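Structure provided below as structure tokens; questions to follow.
Left out: one protein chain. Kept in place: all the others.
The block that comes next holds chain A.
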Amino acid sequence: MPELTEVYAPVEVDRETQLEMLRRMQRVRSFELTVASLVKKGELPGAVHTSLGQEAEVVGACMALAPTDYMTGNHRSHGHPIGKGASLPPLMAELLGKSTGVCRGKGGSMHLADFSVGSLGESGVVGSAIPVATGAALSAHVLGNGRVALCFFGDGAANQGCLHESLNLAAIWKLPVIFLCENNQYASTTPARTVLSVDRVAQRASGYSIPGVTVEDGQDVLAVYAAVKVAVDRARRGEGPSIVEIMTYRYSEHSEGLLHAGAYRDAAERESWIARDPLVLHRARLLTAGVATEAELDQLVSDVEDEVASALEFAVASPLPEPAEAYADLFTTPIPQFGGMV
């Protein structure tokens, strides 16, 4: 079985990329905090799942991709397009169900997509976008355009049949796809260790004769980036798919405002993860390495906060869709409803 042994070899990451990692993690953080407060105020319709605590995993993976590479994800859907470089106002407008939303108000929180940055859509049905990413890799392979596809899926989705079919398909066809498991150790309230036959999802790679690696410190954005980069480079060289599993933790409940009947997570466990916050860790590293000064990083944070605030302003000021828009965009060549709209 091939191994991803280069994973822990240090990677060269230039100053701008290191700063961009912090910027994007901060974007996810500020966006999610804003969203969480909107949910609290009852101003966001629908279910909302945040990536608070998982920023390093999301951003490290996305930044190992080129802007033209493809990506799919899941219900925890905001971080992925943000990490991939999507512009924030249409994302925020989508969450508010506005016609200026990136999906014109048809997708909402669990189903963001921004094709302009290769984000082919997030799936509310757990695991369901994994075959789609595999297919994006198939087109890249057949068209020979040098692109790769990455699919984010959770530890819960690791037990979906479609993942296993996709792994096998990608392996036999040597497709340029990275199966990226965001192992935050719980699927809703179910601990991964109680429902996984393996300690680490990446172990399953051996069943498909593909490389599998687990980044144990998924709060370290550089470690994530390095591991995913190896898999991306390998895919781009035509050597096929990999599983990259990132151990991480979500700070919030499964979805915002969800009330649980019983405690399924230990408060101390949560505290221990919060103590190693990915943004704090990366900031400290940048300062220690002299990549940037306190003042520069403070400026970066406040710029991002302004960006998120103006995204929210844009979203709030945007109009709601006209009722007739419900009928748009089902088909590329539309079929009129017989007898008119109901």
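A few points about this structure:
Note that in this section contacts are C-beta pairs under 8 Å (C-beta built on N, C-alpha and C of every residue); 3 or more make two chains touch, one makes a residue touch a chain; residues count from 1.
Keep in mind that, in the parts below, contacts and distances are computed from a predicted model.
For the chain that is left out, the UniProt protein name among "Phosphate ABC transporter, ATPase subunit", "Two-component system response regulator", "Alpha-ketoacid dehydrogenase subunit beta" or "tRNA uridine 5-carboxymethylaminomethyl modification enzyme MnmG" is "Alpha-ketoacid dehydrogenase subunit beta".
The missing chain, though absent from the display, is touched by one residue of A:Ala66, A:Val125 or A:Leu258; that residue is A:Val125.
When the missing chain is restored to the complex, the residue among A:Gln18, A:Thr34 or A:Thr134 that touches it is A:Thr134. Annotation: of A:Val102, A:Cys181 or A:Ala311, A:Val102 touches the absent chain (contact as defined above). Within the full complex, the residue among A:Arg24, A:His78, A:His111 or A:Arg204 touching the omitted chain is A:His111.
With the whole complex as reference, residues 70, 72, 101-107, 111, 113-115, 120-121, 123, 125, 128-140, 142-143, 145, 149, 161-162, 165-166, 168-169, 172-173, 328-333, 335, 338-339 of chain A touch the missing chain.
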